[in-house]
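The complex is shown incomplete by one protein chain, all other protein chains being positioned as in the whole.
The letters A and B name the chains in turn, as written, and every chain counts its residues from 1.
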Amino acid sequence: MANPRLNLDAFLFGGDYNPDQWLKYPDVLQEDLRLMTLSHTNAVSLGIFAWATLEPEEGKFNFDWMDERMDSLHKNGQKVILATPSGAKPNWMAYKYEEIRRVDSEGRREGQGGRHNHCMTSPVYREKVTQMNTLLAERYKDHPALLMWHISNEYGGYCYCDLCMAEFRSWLQKKYGTLDQLNESWWCNFWSHTFTDWSQVQSIDGTVNGMLVDWRRFMTEQVADFIEVECAPIRRISPDKPVTANFMTLFNDYDYWELAKRLDVISWDAYPQWHQHDDTHVAVSTAFVHDQYRAMKPDRPWLLMECTPSVTNWQAHCRPKRNDMHMLTGLQAVAHGSDAVLHFQFRKGRGSCEQHHGAFVDHTGDENNRVFREVTKLGKTLVDIKELIGVVEPASAAVVFDWPNRWAIDGAAGPRNANKDYEQTCIEWYRPLWEAGVATHIIDQTGDLSGYKLVIAPMSYMIRDGFADRVTKFVEEGGVFVTTYLSGWVDETTLAYTTGFPGPLRKLLGIWAEEMDILLDNTAQTILPDANALGLCQSYKCQHYAEIIHLEGAEAVAVYGEDYYSGQPAITVNNVGAGKAIFVASRSTGALTNDVVNNLISETGLQRAVEEIPKGVNVQKRGNALIAINLNSTLTPFDLDGNWTNLVDGAEVSNGLVMQPYGSAVLVPKR
Amino acid sequence: MANPRLNLDAFLFGGDYNPDQWLKYPDVLQEDLRLMTLSHTNAVSLGIFAWATLEPEEGKFNFDWMDERMDSLHKNGQKVILATPSGAKPNWMAYKYEEIRRVDSEGRREGQGGRHNHCMTSPVYREKVTQMNTLLAERYKDHPALLMWHISNEYGGYCYCDLCMAEFRSWLQKKYGTLDQLNESWWCNFWSHTFTDWSQVQSIDGTVNGMLVDWRRFMTEQVADFIEVECAPIRRISPDKPVTANFMTLFNDYDYWELAKRLDVISWDAYPQWHQHDDTHVAVSTAFVHDQYRAMKPDRPWLLMECTPSVTNWQAHCRPKRNDMHMLTGLQAVAHGSDAVLHFQFRKGRGSCEQHHGAFVDHTGDENNRVFREVTKLGKTLVDIKELIGVVEPASAAVVFDWPNRWAIDGAAGPRNANKDYEQTCIEWYRPLWEAGVATHIIDQTGDLSGYKLVIAPMSYMIRDGFADRVTKFVEEGGVFVTTYLSGWVDETTLAYTTGFPGPLRKLLGIWAEEMDILLDNTAQTILPDANALGLCQSYKCQHYAEIIHLEGAEAVAVYGEDYYSGQPAITVNNVGAGKAIFVASRSTGALTNDVVNNLISETGLQRAVEEIPKGVNVQKRGNALIAINLNSTLTPFDLDGNWTNLVDGAEVSNGLVMQPYGSAVLVPKR
Partner (left out) sequence: MANPRLNLDAFLFGGDYNPDQWLKYPDVLQEDLRLMTLSHTNAVSLGIFAWATLEPEEGKFNFDWMDERMDSLHKNGQKVILATPSGAKPNWMAYKYEEIRRVDSEGRREGQGGRHNHCMTSPVYREKVTQMNTLLAERYKDHPALLMWHISNEYGGYCYCDLCMAEFRSWLQKKYGTLDQLNESWWCNFWSHTFTDWSQVQSIDGTVNGMLVDWRRFMTEQVADFIEVECAPIRRISPDKPVTANFMTLFNDYDYWELAKRLDVISWDAYPQWHQHDDTHVAVSTAFVHDQYRAMKPDRPWLLMECTPSVTNWQAHCRPKRNDMHMLTGLQAVAHGSDAVLHFQFRKGRGSCEQHHGAFVDHTGDENNRVFREVTKLGKTLVDIKELIGVVEPASAAVVFDWPNRWAIDGAAGPRNANKDYEQTCIEWYRPLWEAGVATHIIDQTGDLSGYKLVIAPMSYMIRDGFADRVTKFVEEGGVFVTTYLSGWVDETTLAYTTGFPGPLRKLLGIWAEEMDILLDNTAQTILPDANALGLCQSYKCQHYAEIIHLEGAEAVAVYGEDYYSGQPAITVNNVGAGKAIFVASRSTGALTNDVVNNLISETGLQRAVEEIPKGVNVQKRGNALIAINLNSTLTPFDLDGNWTNLVDGAEVSNGLVMQPYGSAVLVPKR
């Protein structure tokens, strides 16, 4: 794969543009151009849901309107991220070719409606997509407005139709070779689930976790394959333009790391729910996702493909962004490596589902409102900080968040079936790194660890092939590795290790986990540390999980304070080679993760963005710039050594600054 | 339509009578007559679920038992409200003609069971109903016991079968003419939902709000059409007898205003949940519905067709009515214009679903119990107040509660998806009128406004064709119009107005609504009024919705107290012609609605039933009578000027009275 890059000279600013809603209103189309200019819009995503307009009847195509828009946008100064329209199949196709409509897990063929609901396997749909994408690529490959390709939209969901099940069987045959191997890997001989013919794989049995995880892997592969089908004509005809597909947070359905391999540029749609309960929590959760997508293609920036200019329309409470919060949202993405702040959508549609979703241009169709002003302010700022374009900040710390591991945890019956909270736990371990402004990657278990000093892999229940070896090598060569309770229980196929938990990490960690105590919600254990060990400076409350472990070479730096395993190790350190492997046997976030991680930041010499940061303010480094955001709704003094220029307002900063409520700053060394 | 009236000389008292449960027990049938006499029963609804008894096999009819009952009832002094039995199709029919059983939204044909579950479209069922109703009408049209016709029972629910979908397509073709118009109205070009052939309308897409609202309109039409089918033979053969169908509160499935047009008399089934949490809230909610049905045929009384003599059997907690609460329930209906207090049911059945639902006659079959005594007391009272029969109290105030608007609000994605509470908000605005005993109509947006002085239309999200014009004329001619946040957002097809919210009401209200802030549950904004304006005398807490508006001619009489729109208008008054148009931008009920509405009552000279009413007591006027109910569980003194006779107990009242717990009074000027 050529893997072409974007070569930008400006941050991309703009968003989804759906003129197919407005073709009967030429005045509106004309006005769009004026408002784009006014708002500093320089890029739009075109045609995402346009299939019915591009091909209103089977084989009858209409590209005229798109030609016109491409030309007009070009003349007006906007680049086009051109979408393939597969995210929403047209009605005529859904009813003519029933196979395109999905079948749910109970065997029901869906009606037409909504979007993102085609069968990924359907040969007919693949043929239709190939035809459409070929026509688009041929027609627009050389158009001067064309910037890159936007494949489909927010792929999601599973289909259980006969075509998909047949593909699943083929996939399994390829993966396992023999039924014997399949039965062993899924442990089918229990409950008489033994398959004696491949044809018996006909529905997904939720009681066979190995099957469930493999089903999700297969669905990932099926979407990856669908992406390849989508991309084939594009890469053939328009090979110099990068391809992206917009992802969604930590979306459970597919392993995004696998999909990412098929794309040239990573992009995602971020809809943080500001002004609800705890904006700092929202900010760290968003940053976690940013840092995952940054890590997927670490040699290049990623793109914030969608965010809302003001409100969403689907939350229980769709709160407008307060003044400056939109600037904060955009600059947070930039701080973590995005070269774009794109939005859904440019102009509110008059009807249907997303009519009340925020947009650059409101139903009134003019610029005279707060939202347009806020948006424009951000557009202007992105112009002002253009020196950051393309800059990639290297990361020396990583947190491991892994899809198959997550699926294995979620699908497992026991040891706890409430509050498993894998995602949240990873975010909690990431939080001190984010608070310190340490450039961090969120990676999966397949990631190359060689460039990191610190790797934290909470709840590594499933150890994927090769991971234990890579971690061991990483530690031997001087890295610090942290993992927790519930690690090293099962292998890639979800078979439990018989060598004693934490399985292949047992030797590295120097401990053996005998039992798992499960704490009731709203109850806690206590962790009592040795003085001065690992930065632990107080007793800590822990909850949910408390693994009962024995030392096998490691040193206990903290012990449990209560119950029948009182005095047994709770946190251990094992010095291995030039590095160390740390095991935290119970769930304790906040004070404990803060103390441990901060200690490790210092110990491993990781670089903080700045040394002292006021509560509620977050600072990230990108190149020589510091990007600061204030999550407080109040004025917040921020002491900062040195002399800086704030590119957001052009102010010179020498004795620190006072950040506005929800204010942002992009500080570069004073010129 | 002839639209015949009831010409009653007594309040109807009695209820559903299902002797088809007891045909094997002649003693029971005989005893029924004695107990009817004893309880003052003068009317029964006969045959509601009798189809299986009337036609036990296809084409084999058995009317003998009904002949006998009609004759016996007549001889015993009871009038008969004769039901068509379509509310419960018999088993033989359900299985012989599968098309009669409904198909649910996921395409599954229902099994037989329950009731109220036939397809409204099925030609077979329409034919069967026509045959049955013809036979009933021919047989009983001249029976001296026959008072009126009771069409089916509590119509409800949707069917998604092929027959219904085909009719829906025809209905759409008639409504929209072209697919182009359909696509525009539903905004189908977004998400590629464009219909290119009518046949593509095959299932209801919940993401297309226009489609969803039209589906509900269509289902309303289909039921209205079914009612016409039911009524055709009756109106042809028995034209002098009025026709009713029993409605249910604010039942969401159909727009009752459309159904009402097909009926001669309005009736409904009221099951207020007394003794649960707040009886006053229950009372005002019930009164709201009463006043809606009063408004549907304002030239004539309506009928309380069902209530329970004691308990229901379907609530989580089926609490018996305390002493006198049943009297209160009945007299509250009379106070709001009912000429009947009818019940479900006369005698408890021994088995099946409603065996534990309250009835006049308990399983013991005799009169020796509290419930029978309470019922009989009410029966007697209705005799004593017969001078109120037929009296219609005119209303000068109206609250607008509109079905299509409600559907549009409920189906909209955003701006808030929790606690939309349209119904409840209408009731809260109605409450001060009810508390003051101001005769009020609950109308929909199609209502004639010319007779009112005050019209309150909360949350008029959808403005139906003609409504804005009628409101404007109403205000110009001196009326006072109140509306709130979330008004004037979309048109009849749910397309957003592009002229600035509140759309066609913008000029009338003299404001422009730029943004909607959404408050989290359990948080509040503050509304700070000008002194003396509009009766506003304190600061008010508001919640859920806070629309951010600008003055365009109106005067701000209150402003917001917090957040980024602090100081911006929260309540405005615009003087137009001889009247005024008031906009309340945020949700604030209780103190605020109380102060505003009471101010407007005085200002517009609306007539209070009495000037001072103690807390927990409600008084309504009907003709020259005051009907008072005490919702307190304690003795409550009620000061009242003048000399009155209390028809309930015959007492003379001169220095006011002390109301018993849950007591009622019907006061007429002393003779």
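Note that in this section a contact is a pair of C-beta atoms (placed from the backbone, for glycine too) under 8 Å apart; a residue touches a chain by one contact, two chains touch by 3 or more.
These numbers were taken from a predicted model, which means no experiment stands behind them.
Engineer: For the chain left off this view, which of A:Pro56, A:Gly390, A:Pro415 or A:Gly451 is in contact with it?
Structural biologist: Only one listed residue reaches the unshown chain, and that is A:Pro415.
Engineer: Using the touch definition up top, pick the residue from A:Leu38, A:Val282, A:Leu495 or A:Ala533 that touches the left-out chain.
Structural biologist: Checking each option in A:Leu38, A:Val282, A:Leu495 or A:Ala533, the one touching the absent chain turns out to be A:Leu495.
Engineer: Check the options B:Arg169, B:Lys348 or B:His544 and report the residue that touches the missing chain.
Structural biologist: Of these options, the touching residue for the absent chain is B:Lys348.
Engineer: Which parts of chain B are in contact with the chain that was left out?
Structural biologist: Residues 18, 20-21, 23-24, 49-53, 56-57, 85, 88-92, 94-95, 108, 111-115, 276-277, 310-320, 322-323, 348-357, 363-365, 369-371 of chain B touch the chain absent from view.
Engineer: In terms of residues, what is the contact footprint of the unshown chain on chain A?
Structural biologist: Output for chain A: 106-107, 184-197, 199-200, 202-210, 412-418, 490, 493-501, 514-521, 563-564.
Rule of thumb we're sticking to: only the chains that are shown with their structure count from here on.
Engineer: How far is the middle of chain A from the middle of chain B, if each middle is the mean of its Cα atoms, in Å?
Structural biologist: That gives a centre separation of 50 Å.
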